Structures are given as C-alpha cells and as structure tokens.
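A single protein chain has been removed from this complex, and every other one stays in its place.
And then subunit A:
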Amino acid sequence: MSGKTVWVATRKGTFKIEKSGGRWRAALVGHAGIGVNYVARDPNTKRLWALLGHGHWGAKLSISDDDGATWRDNPAQVKYPEGARYIGQDMYEDAASEVGVGWKTTVRNATLLKLWVIAFGNDGALWIGTIPGGLFESRDGGTSFELNRPLWNHESRGGDLFAGEGTGETQWFGTPASEGGEFAPGIHSIAIDPRSPQRLLIAVSTAGVLETSDGGHTWRSRNKGMTMDHNPDPEAEWGHDPHLIELCQSAPDHVWQQNHAGVFFSDNGAQQWRKVSAPGEGVHFGFPVTVDAHDGKVAWLVPGRSDAQRMTIDGGLFVARTDDGGASWRQLRNGLPQEAAYDVVYRHALDNREDAVAFGSTTGNLYLSEDRGESWAVVSHNLPPIYAVRFG
C-alpha cells in the first residue's frame, strides 16, 4: 500500500489522502471553498486535472503539475461552440391539463453547465463529459478541446442542429445534476478500451450507453438487455439511466453498470447486458461501481435502499462485492458504521487500486480498505460532501 495516493473532490475543495505514521491523513491541497466535481491524474503525463464548479463564475478546468501543491486554470477551457443547440423539455403551467402542467420541447443554445468527468486514453487523448450532454476531446494534451460533433448530432438527439432543425425529437432526457439547476442530459462515464483507445463507451443520464469504435466518428446504442422500471416499455432502446459504467482494464469486454434500475454486467463489451441485482442481498439501487483491474468478474458497489430512499439500508453502511460476475454478492461491513448511518455515495466516489478500495459520502465520511473491502478504516468523518474519490 505504500506510495498510494487518493484524490478526493468535494463540495469545498480538493483533498489529497496519503498514509503517514501508520494512518491515512487527509489534507486540503486546493480550491478551498470551491466545488470540485472530479479530480484525477493523467497516467500518461502525471498531470492532475480538477473539474470545478464555481457557482458564480462557472465551470473551470484546473491543473497541477506538482502533485497538487499548486493549481492553475488550464489555459484552454471547455466551451460549447457557436451554434451548438440541443432539444430540451420544459414543464409549463397548463390550466387545461388535468395535472396542471404540460411539457413542451424547446431548442436551447448550449453553454457549459457542468464538467462532470475526465478520462485519459493511452494514446494521449483527453475526453471530458459535461452537462448538457457534450463530449469534449483533446488531441493535443489539453491545449484545446473540441466538441465531439458526431455524438452531439446523433440521431438519438434529434440530428444535426448546427445545420438545421433536425428531427425535432430527442431520446436524451435530463439529470438535475447541473449546477444551475437546468434539467439537461449529462455524460458522467467514459470508459476507454485499453486495447484500442479508438473504442469508447460513454453513459448518459438520461439516455443510456453509447459506443464508438472509430475514435468518436460514429456512435451506436449499447443498451441491449437493459431493462427499466420507469418506462412502459422496459426494453426500449433509449430512456435508460445509467448511474455509472466501468470496464476492466485487463479484460475490457467485462463491463459493469450501476443503473437506476439495478446492477448490470456484460461479458461481451456491452453488446449484451445481464441484470445481476440481488435485492435479497441489498444489491439493486446505488450510484457507484468499481471493477477490479485484473479480474473483470470482481466488482464493488455501495448500495442504497431504492430510488425512493437514496440512503443506506436500515442505517447500516456496507459495501457489496462480487467475485463471480454478479452470481453472488457479499456484504462487507467490518469497520463501517452499522447504527444510524445514512451515507449516500455518489457515482464517482468509489474506486479501487490493487487491494485497496476507498469511498466517500455526501456526509463527508471517507473510508478505506487495504484488503479488498474485508475490513475498513475511517480516514475522516469531517470532510465536506464528497463528489469523487480516485486513486492515482
């Protein structure tokens, strides 16, 4: 475990977690008072990237080249290009409606509402997922970022609104996670195939999973086998709410998905998903999932009760682990609070590296295991609400 660092993004800054004197210690290293949605290290350049949400001042990319000692705004920021538009749904007062409201589609001009996730290809490419649903890429190490237009103009979003009015219909709905409260789609997961960095899976709340195998020139849906309990057609191609997807680094065809409607696993690169929820074991609803880098059948979750009760089950916090592709699950509770604990763990706030697993909650608790979740230690009970936890 020596030498491991954990980076923690919180509502009030970036924290660095290291072990010294036999215990893990948290230190605020940047962005004091500022919301940090995500922080991660580029394994190619060793640069740290923090995705900030300033509130008043908008979303910003911040970088550090000295292990978090100093940070600065990246000279190139993510900006939607002139003419980027998308179809949204607005609720309006409608006295004629039985329920008092109606829905209408509107075409909105796109501006950056949130930087949500960054991923690093082993070809040096940087990919950033945002709200309102734009995927940005950099092929020059972050000197510039460009909107991936084939995805932005995808038929599932209503076609090319740069060129015209498109089809007028979108299959991409919204998430309330944008900083301004606007209900718009968000890309929170970018899984890059280490065998071929031209192949990516992304996940959109709310639409589903899409795949490219040509570096982002063409995209197709990857939602076969997914089921929904919030749609009259549970097997519809679109409308899914993946909370997170992650693939195994050594077996990239093994892909995991914690979805709003359960836990899903694919052993063929997301061509076909299989539901592996185990409600009897408390494994169904939640936000994060993390996959072992060496064994694609090993994954960890932090379940919640349900979408209607986004909190621990009966006040006892546990991590669930499967070692067999979801055929069976174990509840790992040793060292975690089992009375009056109501932690909620966000989608990016669980990670693993070798035998270590770490997660943080919106109540500012950070836990770490050095034995694959068999036992847990408290790193801190007093951090700000935690948005992301990443080894690196």
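Just so we're on the same page, a residue touches a chain if its C-beta (ideal position, glycine included) is under 8 Å from a C-beta of that chain, and two chains touch if they have at least 3 such contacts; residues count from 1.
Rule of thumb we're sticking to: contacts and distances are computed from a predicted model.
With the options "ABC-type xenobiotic transporter", "Sulfite reductase (NADPH) hemoprotein beta-component", "Thiamine biosynthesis protein ThiS" or "Tyrosinase" in hand, the undepicted chain maps to the protein name "Thiamine biosynthesis protein ThiS" (source: UniProt). Interface note for the absent chain: among A:T70, A:N109 or A:Q271, the touching residue is A:N109. Contact with the chain not shown here comes from a single listed residue; of A:F15, A:W49, A:Y80 or A:F318, that residue is A:Y80. Not every partner is drawn; the one left out touches subunit A at residues 54-58, 60, 73, 75, 77, 79-80, 82, 109, 111-112, 180.
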